[in-house]
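Just one protein chain is left out here, and the rest sit where they should.
Let's turn to subunit A:
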(Lines give C-alpha, C1' and ligand atoms only; values in the text may rest on other atoms or scores of the structure.)
Protein backbone atom coordinates (compact mmCIF):
# COMPACT_ATOMS: atom_id res chain seq x y z
CA UNK A 1 0.00 0.00 0.00
CA UNK A 2 2.69 2.42 0.95
CA UNK A 3 4.54 1.54 -2.20
CA UNK A 4 1.78 2.58 -4.59
CA UNK A 5 2.04 6.21 -3.67
CA UNK A 6 5.66 6.38 -2.76
CA UNK A 7 7.30 9.25 -4.52
CA UNK A 8 4.06 10.93 -5.38
CA UNK A 9 4.23 13.17 -2.34
CA UNK A 10 6.22 15.98 -3.86
CA UNK A 11 5.40 15.51 -7.52
CA UNK A 12 3.13 18.29 -8.67
CA UNK A 13 3.22 21.86 -9.78
CA UNK A 14 6.85 21.63 -10.83
CA UNK A 15 8.48 22.23 -14.16
CA UNK A 16 8.08 18.53 -14.84
CA UNK A 17 4.32 18.80 -14.54
CA UNK A 18 3.20 19.95 -17.98
CA UNK A 19 -0.07 21.33 -16.66
CA UNK A 20 1.76 23.89 -14.57
CA UNK A 21 4.76 24.68 -16.74
CA UNK A 22 3.22 27.29 -19.05
CA UNK A 23 2.29 29.52 -16.12
CA UNK A 24 5.71 29.61 -14.53
CA UNK A 25 7.46 32.96 -14.44
CA UNK A 26 10.87 34.48 -14.88
CA UNK A 27 11.48 37.45 -12.61
CA UNK A 28 14.14 40.03 -11.96
CA UNK A 29 14.82 40.64 -8.28
CA UNK A 30 16.66 43.67 -6.99
CA UNK A 31 17.61 42.82 -3.44
CA UNK A 32 19.25 44.89 -0.72
CA UNK A 33 22.53 43.24 0.26
CA UNK A 34 24.39 44.44 3.33
CA UNK A 35 27.12 42.40 4.99
CA UNK A 36 26.58 43.81 8.42
CA UNK A 37 25.70 46.94 10.38
CA UNK A 38 28.96 48.63 9.34
CA UNK A 39 28.56 47.90 5.63
CA UNK A 40 26.90 50.57 3.48
CA UNK A 41 24.80 48.11 1.52
CA UNK A 42 23.59 48.12 -2.09
CA UNK A 43 20.91 46.71 -4.37
CA UNK A 44 21.99 43.59 -6.27
CA UNK A 45 20.13 42.17 -9.24
CA UNK A 46 19.25 38.47 -9.63
CA UNK A 47 17.20 36.48 -12.09
CA UNK A 48 14.92 33.67 -10.96
CA UNK A 49 13.25 31.29 -13.37
CA UNK A 50 10.50 28.75 -13.27
CA UNK A 51 8.61 30.43 -10.46
CA UNK A 52 5.21 28.82 -9.94
CA UNK A 53 2.28 31.15 -9.24
CA UNK A 54 1.38 28.89 -6.31
CA UNK A 55 4.65 29.57 -4.51
CA UNK A 56 4.73 31.90 -1.58
CA UNK A 57 7.03 34.90 -1.81
CA UNK A 58 9.43 33.32 0.68
CA UNK A 59 9.47 30.05 -1.26
CA UNK A 60 10.53 32.09 -4.25
CA UNK A 61 13.42 33.47 -2.18
CA UNK A 62 14.25 29.90 -1.09
CA UNK A 63 14.66 29.00 -4.75
CA UNK A 64 17.10 31.87 -5.21
CA UNK A 65 19.02 30.95 -2.07
CA UNK A 66 19.41 27.32 -3.08
CA UNK A 67 21.05 28.52 -6.28
CA UNK A 68 23.31 30.94 -4.42
CA UNK A 69 24.44 28.28 -1.94
CA UNK A 70 25.37 25.84 -4.70
CA UNK A 71 27.29 28.58 -6.45
CA UNK A 72 29.21 29.17 -3.21
CA UNK A 73 27.69 32.65 -2.78
CA UNK A 74 26.22 34.06 0.39
CA UNK A 75 22.46 33.42 0.42
CA UNK A 76 20.13 36.34 1.15
CA UNK A 77 19.35 36.55 4.86
CA UNK A 78 15.72 37.26 5.81
CA UNK A 79 13.72 36.50 8.95
CA UNK A 80 10.87 34.02 8.85
CA UNK A 81 9.56 31.12 10.86
CA UNK A 82 5.89 30.10 10.96
CA UNK A 83 5.17 30.98 7.33
CA UNK A 84 1.51 31.20 8.17
CA UNK A 85 1.16 34.83 9.10
CA UNK A 86 1.17 34.58 12.88
CA UNK A 87 4.69 34.70 14.36
CA UNK A 88 5.58 38.16 13.05
CA UNK A 89 9.10 37.14 12.02
CA UNK A 90 8.88 37.96 8.34
CA UNK A 91 8.86 41.49 7.04
CA UNK A 92 10.14 42.88 3.76
CA UNK A 93 9.62 46.06 1.84
CA UNK A 94 8.41 44.81 -1.52
CA UNK A 95 8.32 47.36 -4.30
CA UNK A 96 8.41 50.04 -1.64
CA UNK A 97 5.47 48.77 0.41
CA UNK A 98 5.59 46.96 3.74
CA UNK A 99 4.83 43.22 3.33
CA UNK A 100 4.11 43.94 -0.35
CA UNK A 101 0.77 45.56 0.33
CA UNK A 102 0.99 47.47 -2.95
CA UNK A 103 1.19 44.19 -4.84
CA UNK A 104 -1.16 42.00 -2.89
CA UNK A 105 -4.04 44.44 -3.00
CA UNK A 106 -4.44 44.47 0.77
CA UNK A 107 -2.46 44.08 3.96
CA UNK A 108 -0.87 40.70 4.53
CA UNK A 109 2.32 39.29 6.01
CA UNK A 110 5.21 38.71 3.62
CA UNK A 111 4.96 34.95 4.11
CA UNK A 112 1.31 34.98 3.02
CA UNK A 113 1.99 36.90 -0.18
CA UNK A 114 1.87 34.49 -3.11
CA UNK A 115 3.55 34.69 -6.48
CA UNK A 116 0.25 34.63 -8.34
CA UNK A 117 0.15 38.34 -7.56
CA UNK A 118 3.08 38.86 -9.94
CA UNK A 119 3.47 38.56 -13.71
CA UNK A 120 6.06 36.91 -15.86
CA UNK A 121 8.88 39.38 -16.52
CA UNK A 122 8.21 41.57 -13.46
CA UNK A 123 11.04 43.31 -11.63
CA UNK A 124 10.65 43.22 -7.86
CA UNK A 125 12.52 45.43 -5.39
CA UNK A 126 13.13 43.82 -2.01
CA UNK A 127 14.45 45.81 0.94
CA UNK A 128 14.56 45.55 4.73
CA UNK A 129 12.42 47.55 7.18
CA UNK A 130 14.05 50.96 7.39
CA UNK A 131 14.01 52.77 10.74
CA UNK A 132 16.66 54.14 13.07
CA UNK A 133 15.30 51.94 15.84
CA UNK A 134 15.59 48.82 13.62
CA UNK A 135 19.30 48.55 12.72
CA UNK A 136 20.09 46.15 9.88
CA UNK A 137 21.79 42.94 11.04
CA UNK A 138 22.45 41.58 7.59
CA UNK A 139 20.73 41.93 4.21
CA UNK A 140 16.98 41.92 4.92
CA UNK A 141 17.16 41.03 8.60
CA UNK A 142 16.78 43.84 11.13
CA UNK A 143 16.97 44.06 14.91
CA UNK A 144 13.47 44.64 16.31
CA UNK A 145 14.33 44.12 19.98
CA UNK A 146 13.24 47.71 20.62
CA UNK A 147 9.65 46.44 20.43
CA UNK A 148 10.35 43.94 23.20
CA UNK A 149 11.79 46.71 25.36
CA UNK A 150 8.60 48.72 24.88
CA UNK A 151 6.67 45.74 26.26
CA UNK A 152 9.18 45.46 29.11
CA UNK A 153 8.52 49.05 30.07
CA UNK A 154 4.91 48.32 30.96
CA UNK A 155 3.10 46.13 28.42
CA UNK A 156 1.85 43.58 30.94
CA UNK A 157 -0.45 43.02 33.87
CA UNK A 158 1.39 42.10 37.06
CA UNK A 159 -0.14 38.76 38.01
CA UNK A 160 2.45 36.52 39.66
CA UNK A 161 1.86 32.83 39.01
CA UNK A 162 -0.46 31.17 41.46
CA UNK A 163 -2.06 34.33 42.82
CA UNK A 164 -4.94 34.50 40.36
CA UNK A 165 -8.54 34.48 41.57
CA UNK A 166 -11.12 32.12 40.05
CA UNK A 167 -11.52 33.14 36.39
CA UNK A 168 -15.26 33.75 36.63
CA UNK A 169 -14.83 36.21 39.46
CA UNK A 170 -13.87 38.75 36.78
CA UNK A 171 -16.70 39.46 34.35
CA UNK A 172 -15.78 41.22 31.13
CA UNK A 173 -18.49 42.58 28.83
CA UNK A 174 -18.25 40.82 25.47
CA UNK A 175 -17.88 44.13 23.66
CA UNK A 176 -14.79 45.03 25.68
CA UNK A 177 -13.31 41.60 25.49
CA UNK A 178 -13.77 41.50 21.70
CA UNK A 179 -12.17 44.92 21.32
CA UNK A 180 -9.30 43.88 23.60
CA UNK A 181 -8.83 40.77 21.51
CA UNK A 182 -8.71 42.78 18.28
CA UNK A 183 -5.93 44.93 19.70
CA UNK A 184 -4.14 41.91 21.14
CA UNK A 185 -3.75 40.28 17.73
CA UNK A 186 -0.76 42.51 16.87
CA UNK A 187 2.08 40.17 15.91
CA UNK A 188 4.93 42.61 16.54
CA UNK A 189 6.14 42.48 12.96
CA UNK A 190 7.09 46.15 12.75
CA UNK A 191 5.40 46.85 9.42
CA UNK A 192 3.70 49.86 10.98
CA UNK A 193 7.09 51.37 11.76
CA UNK A 194 8.44 50.57 8.32
CA UNK A 195 5.40 52.08 6.60
CA UNK A 196 5.34 55.28 8.67
CA UNK A 197 7.14 58.29 7.19
CA UNK A 198 8.23 59.15 10.76
CA UNK A 199 9.18 55.56 11.61
CA UNK A 200 6.89 55.76 14.61
CA UNK A 201 5.95 52.69 16.64
CA UNK A 202 2.75 54.29 17.87
CA UNK A 203 0.38 51.68 16.41
CA UNK A 204 2.30 48.83 18.02
CA UNK A 205 2.36 50.54 21.41
CA UNK A 206 -1.25 51.64 21.15
CA UNK A 207 -2.35 48.09 20.40
CA UNK A 208 -0.89 46.88 23.70
CA UNK A 209 -2.12 49.88 25.69
CA UNK A 210 -5.62 49.25 24.30
CA UNK A 211 -5.60 45.51 24.82
CA UNK A 212 -4.74 45.81 28.49
CA UNK A 213 -6.56 49.08 29.13
CA UNK A 214 -9.87 47.73 27.90
CA UNK A 215 -9.90 44.94 30.48
CA UNK A 216 -10.80 45.28 34.14
CA UNK A 217 -7.61 43.39 35.05
CA UNK A 218 -5.56 46.08 33.33
CA UNK A 219 -6.91 49.06 35.30
CA UNK A 220 -4.55 49.23 38.30
CA UNK A 221 -1.46 49.78 36.14
CA UNK A 222 -3.19 51.72 33.38
CA UNK A 223 -1.64 55.15 34.01
CA UNK A 224 1.91 53.97 34.63
CA UNK A 225 1.71 51.64 31.65
CA UNK A 226 0.94 54.29 29.10
CA UNK A 227 3.43 56.90 30.30
CA UNK A 228 6.26 54.39 30.53
CA UNK A 229 5.60 52.74 27.19
CA UNK A 230 5.43 56.08 25.42
CA UNK A 231 8.66 57.21 27.10
CA UNK A 232 10.38 54.00 26.05
CA UNK A 233 9.39 54.52 22.40
CA UNK A 234 11.17 57.86 22.51
CA UNK A 235 14.25 56.38 24.13
CA UNK A 236 14.45 53.75 21.40
CA UNK A 237 14.57 56.41 18.70
CA UNK A 238 11.17 55.85 17.10
CA UNK A 239 9.63 58.94 15.50
CA UNK A 240 6.58 60.81 16.72
CA UNK A 241 3.06 60.03 15.51
CA UNK A 242 1.42 62.63 13.28
CA UNK A 243 -1.70 60.59 12.51
CA UNK A 244 -0.91 59.81 8.89
CA UNK A 245 -2.39 56.32 9.02
CA UNK A 246 0.11 54.49 6.81
CA UNK A 247 0.75 52.15 9.76
CA UNK A 248 -2.78 50.89 9.98
CA UNK A 249 -3.07 50.57 6.20
CA UNK A 250 0.00 48.29 6.18
CA UNK A 251 -0.87 46.31 9.29
CA UNK A 252 -1.45 42.63 8.46
CA UNK A 253 -3.66 42.25 11.52
CA UNK A 254 -5.90 45.22 10.85
CA UNK A 255 -4.95 47.12 14.02
CA UNK A 256 -7.02 50.29 13.69
CA UNK A 257 -6.19 53.95 14.26
CA UNK A 258 -8.81 53.95 17.01
CA UNK A 259 -6.17 52.35 19.19
CA UNK A 260 -3.97 55.41 18.80
CA UNK A 261 -6.85 57.66 19.87
CA UNK A 262 -7.30 55.44 22.91
CA UNK A 263 -3.62 55.72 23.74
CA UNK A 264 -3.71 59.50 23.44
CA UNK A 265 -6.76 59.66 25.63
CA UNK A 266 -5.12 57.43 28.23
CA UNK A 267 -1.89 59.36 28.10
CA UNK A 268 -3.62 62.64 28.72
CA UNK A 269 -5.59 61.17 31.59
CA UNK A 270 -2.47 59.64 33.09
CA UNK A 271 -0.48 62.86 32.92
CA UNK A 272 -3.36 64.79 34.44
CA UNK A 273 -3.47 62.24 37.22
CA UNK A 274 0.19 62.92 37.87
CA UNK A 275 1.72 59.76 36.40
CA UNK A 276 5.30 60.27 35.26
CA UNK A 277 7.62 57.85 33.45
CA UNK A 278 10.25 55.98 35.42
CA UNK A 279 13.64 57.37 34.50
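Remarks
Everything below uses one rule, namely that a residue touches a chain if its C-beta (ideal position, glycine included) is under 8 Å from a C-beta of that chain, and two chains touch if they have at least 3 such contacts; residues count from 1.
Convention: contacts and distances are computed from a predicted model.
Its UniProt record calls the unshown chain "succinate dehydrogenase", which is the correct pick from "succinate dehydrogenase", "Glutathione import ATP-binding protein GsiA", "4-carboxymuconolactone decarboxylase" or "Ribose transport system permease protein".
Hidden from this view is one chain, which touches subunit A at 1-2, 4-14, 17, 20, 35-36, 52-56, 58-59, 62-63, 65-66, 68-75, 77, 79-89, 108, 112, 114, 116, 137-138, 141, 143-145, 147-148, 151-153, 155-168, 170-174, 177-178, 180-181, 184-185, 187-188, 211-212, 215, 217-218.
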